[in-house]
Structures are given as structure tokens and as C-alpha cells.
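Here the complex is missing one protein chain, while the rest keep their positions.
The chains carry the letters A and B, assigned in the order they are written, with residues numbered from 1 in each.
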Amino acid sequence: MYMAIFILFAIMSIAGAIMVITLKSPVSSAIALIFVLCCIAGLFALMGALFMAALQVIVYAGAIMVLFLFIIMLLNLKDEILGEDEKKVTRVFGSILGIAFLLEIGFFVRRALTVGSESLMYPVPEQFASIEVISTGLFTKFLFAFEITSVLLLVAIIGAIMLSKGEGKTEY
Amino acid sequence: MIEAYFPIFVLFIFALITPVVMLLIPKIVAKREPTPIKDAAYECGIPAEGDARERFPIKFYLIAILFLLFDLEAVFLYPWAYIYKKLGLFGLIEMGVFITILLVGYIYVIKKGALKWQ
Partner (left out) sequence: MIEIPFINLAVIYPEIAIFTASVIVLLVDLFMKGEKQGTLSTITMLGFAAAAIIASRQWFHFETGFSDALIADNFALVFKLLFCAAGVLTLFLSVHYLNREKIFRGEYFFLILSSTVGMMILASANELITAFLGLEVMSVPLYLLAGYDKKKLLSNEAALKYFLMGAFASGILIYGIAFVYGNLGTTNFDEIYRALQGKTLYGEPLLLLGLGLILIGFSFKTAFVPFHSWVPDVYVGTPTPATAFFSIAPKAAGFAILFRLLFKAFAPMMPDITGILWVLAVLTMFAGNLIAIAQRNIKRMLAYSSIAHAGYILIALTTGTADGAKAAILYLLAYTAMNVGAFGIVILLGREGEKDLSIAGYSGLSRRHPIAAAAMALFMFSLAGIPPTAGFIGKFYIFRGAVSAGFIWLAILGVVNSLISVYYYLRVIVIMYMKPEAESDRVITYPLSLMVAIILAAWGTVQIGIFPNSWLNLVRDSVSGFF
């Protein structure tokens, strides 16, 4: 049963990811990406990382995708602006590189399964990524990382306003 | 433990199937005889002008990204609330520092009028 659900989510997320990069309209791509993110949330949940699954939906599928859609609408790029000439070259070159990277990682993972230590074969620990473990780690061992995140968010807030808020007249 | 979440999985599947089916049924069942007038945005009233996909003002983006950033801040509150009692005063100070730093950003947002719609 577990395996079946896993395979279902895995296939759906890969199919969704392929749709993201092949669909014509950027808005459809964004919707497909939401679907991928929901499937990944499902994968997290299967491993018992329920908090991560919830975050995936709240932050990625919720907030970040809203931002994506706004940016798509802000740019509102049309085919005639993008131009056709270099599209094909980048596409071919990009897919070659992408496939090479995929094969490389596949090769490494395969080798790790055969020659490497058995560390890959651990079953998922009982408390894996439960909210208990995450919060304890975040507020004790990784306390500094937590605090510095606020600095990062602060810089991001100021940067967003600095770049998008025109002085006086709005220019768009 | 995860078995308890099976209903959510079922809900997920239903949420997936419902719109797909709803979109498919009219495709199969409905009759389509399009005319230019039927395809117009409004079948009566003022004729449509220009493209529907106008560029959005950057203000929308600004609101979206500010929402995202403060949403991320709020996300950190969930695990904190979960172990707040165990952390005690120490946890309060930790979160106090975090929120104070972001408060500076909030003051900046307010003072620059980034949330004003004009």
C-alpha cells in the first residue's frame, strides 16, 4: 500500500514537472508547478514528515506560487517579445545538459547503492522530521541559523521595497 | 500514525479528480457551435477593446512578496509554539530577538508607505 501511494505520488510529480517545462502558457506552467508541489508534500507526508508536508503546501503552493503568478502577470511576456531565434539552440543545449546532469546523479546514486556504505539503506527513523524534532533542533542546535534567517528576511523586505517602490512618479 | 492521515489522501485524490471530471464532461456532452459573437467577452454591451492580458502594476508584486516574507516569519512560529512550554523563558527571548529584527522591516514597510494603495 505504502509503495503504491509512493509510486502514485512519484509519477504524478514527475509528470507535473514535465508539464511545467513543456506547457506553452506560463500561467499553466505555474498551475502545474502547484500540482508538483502538492505531490511532493504527499511524498513528505509518506515519510512521516507531516510538518514539512504542511509547510510545503502553506509556503510553496500557497505564498510562493501567488508571487510567481503575480510576476508572470507583471512581466506579461509574449512570444513576440521573447523572440524565436535563440530559443531552439538554448532548448537543445539545455536539454542535453539537463539529461547529462540527471544521468550523472543517477549514476552516483546507483554506485552508492552498490559500492558505498550501507548508509543509504537505513529505514526512515521513527521520529523523522516530526514537528518535535524540527522544533527542538531549530531552537537549540541550529539557534543561530534561526536567528540569522530574520536578518535575511529583513534584507529581503528592504530590497523588495527598494527595487519596486519608485521615487515620486511610478514608472510602469 | 500516518494511517490516521489516510482521509486526507483520499481528499487529495478527490480534489484532483473532481475538476478534471468537471472539465471533461462539458467537452464530451456539450454542443459547440461557436460564432464570433458568442466568443466575445461580453455578448452584450460595449465591444471589447485590446488584450485582456494587460500588464499588472508592480504594486501587486510588492504586496505579494511582502505577504510571502511575513508568511515565512509566521511559519517559524508553528514549531516555536509547539515546544514553547519546554523552552520557557529562553524560547521567549529567542523569538523576541527574531520578531524584533523583523519589526525593523515592518517599520520600514509602513514608513515607506509600501502598503498604501495609491
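One rule holds for everything that comes next: a contact is a pair of C-beta atoms (placed from the backbone, for glycine too) under 8 Å apart; a residue touches a chain by one contact, two chains touch by 3 or more.
Computed from a predicted model, the values in this text were never measured in an experiment.
Q: Can you name the residues of chain A that touch the chain not displayed here?
A: On the chain A side, contact with the omitted chain comes from 104-105, 107-109, 111-112, 115-117, 119-120, 136, 139-145, 148-149, 151-152, 154-156, 158-159, 162-163.
Q: In the whole complex, what residues of chain B lie against the chain that is missing from view?
A: Looking at chain B, the ones touching the missing chain are residues 83, 86-88, 90, 101, 104, 107-108, 111-112.
By our rule, only the chains that are shown with their structure count from here on.
Q: Just curious, how far off is chain B from chain A if you go by their C-alpha centres, in Å?
A: 16
Q: Over in the complex, which chain A residues touch chain B? Could you list them?
A: Against chain B, the touching part of chain A is residues 5, 38, 42, 45-46, 48, 50-51, 55, 58-59, 62-64, 66-67, 70-71, 73-76, 131-132, 134-136, 138-139, 143, 146-147, 149-151, 153-154, 156-158, 160-161, 164-165, 170, 172.
Q: For the complex, which residues does chain B have touching chain A?
A: 1-2, 5, 8-9, 12, 53-62, 64-69, 71-73, 75-76, 78-80, 82-83, 87, 91, 94, 97-99, 101-102, 104-106, 108-109, 112-114
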